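With one protein chain removed, the remaining protein chains of the complex are shown where they sit.
Our next item is chain A:
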């Protein structure tokens, strides 16, 4: 039994207690393999569903397939898994920010099944966010099983996300960078090595089971000329515009759907039905849409500028209808499709306007459009660059990729100050990145900074008696408590009552009740320190009394808070680069 217990507490083994990097690397491999397996399972399930439903797509009622898929998906999440679903990736970021990466076990399976139902039936969404959620949940639950601490658990959550991304795209570098840039939001030595190992494990598993496939490999190579580099500026604008439009349509659709007072599963079915109808006109909007990307990169996509632009808008609308109305899935794949449509449309516009210029092939612009779109919507340029490099294998387009990604991120940031994943969290004040003011304050509780060396006085105490108390005290604040009930009735600040001290006539005529502040600002145990500091700044206080259930508990002062703040900041940034 004891051996079993020590096996479940590897953190207590002396070799790992000194330095846990080896432990995290070992765990990272396990998590990377498990999350990679989850990603591959989803991938294969999607292929199976698409093939199974293929024969039914020619019927007139095929538009009902996405409706049925979205309905089953929402019912599965709500009724079977009891998930209370969010989007997936923001939930992972939230748990990392606030709760040391604690994620429910059910999340490791729920999004895989629900997104499979949504996407497999034709809904417009991507499988990447669900596998990130699943991988992260696997990492978190393995860490919980082995009783790892918060920091180690966060690292394993990152390992799960990296392994899943690396496996589904066969892109280990993207797995690492996506995790560091988006999920964790910090580049620290202790994290990066296990995450890199997990990413390699996930990618290697994918290569073993699926073969070393590059998702969107182009048959030819791209020769970038100077005009193409200049054109990248315009492409970045196009991509940024598409990113902003996509983000806002998604949000808008969420709000619109909430106003429709029907059961959640009917709502999901309505969204799916609309996507099915849209799919009759623009078939490229259905599912994850990777076929369309293949065609565009190969330069064999049919249709003129108008059709391509229409497909781009239709894909935005279809994704918003799928996700905004209750379907399950992510925005990675739709972003790639929309980006490639935007790139292709831009290329065709350039050829139309400047027919005599030797432009690079349209496949290259489709590829650059994907990078611009990813960078814009995620506001994570490195993820955009490395993802496109790895999934296309087109390393010769590195320079324009950097230009488009950097510019698209900057331009999108002007209209949408935060990425799609962060926006809701930022609005609620729940995006707490390590080493930031909000995170440091969130990690300190009032109980940790409370000072209890105050001397309480009675309301009926004479000023003379109070003077003796002041002599004994080292503090300038004196809480006043009712002698019988122990209730907090007021506060005396030494600087406010100085005039009374120099008038000896007052000593035996004035009592504490007469000179106290009967309605002072107070704080409660549950208050967050950011609120407490705001209160201090607004009213010019240096200390505030903590009152709990009508009783004085102690004082919170800026000086003590600063000491604790520095300690916490040192802890949070100790391992950063």
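Everything below uses one rule, namely that a residue touches a chain if its C-beta (ideal position, glycine included) is under 8 Å from a C-beta of that chain, and two chains touch if they have at least 3 such contacts; residues count from 1.
Here, contacts and distances are computed from a predicted model.
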item	value
Per UniProt record, name of the chain withheld from view ["Putatite adenine nucleotide alpha hydrolases, UspA12", "ATP synthase subunit a", "Ferrous iron transport protein B" or "Dipeptide ABC transporter ATP-binding protein"]	"Putatite adenine nucleotide alpha hydrolases, UspA12"
Which of A:25, A:41, A:62 or A:102 contacts the chain that the document leaves out	A:102
Of A:16, A:63, A:76 or A:94, the one touching the omitted chain in the full complex	A:94
Option touching the unshown chain, where A:12, A:82 or A:208 are the choices	A:82
Those residues of chain A which, in the complete complex, touch the missing chain	1, 4, 82-86, 91, 94-95, 98-99, 102-104, 106, 144, 147, 428, 430, 445, 447, 525-526, 528, 548-551, 553
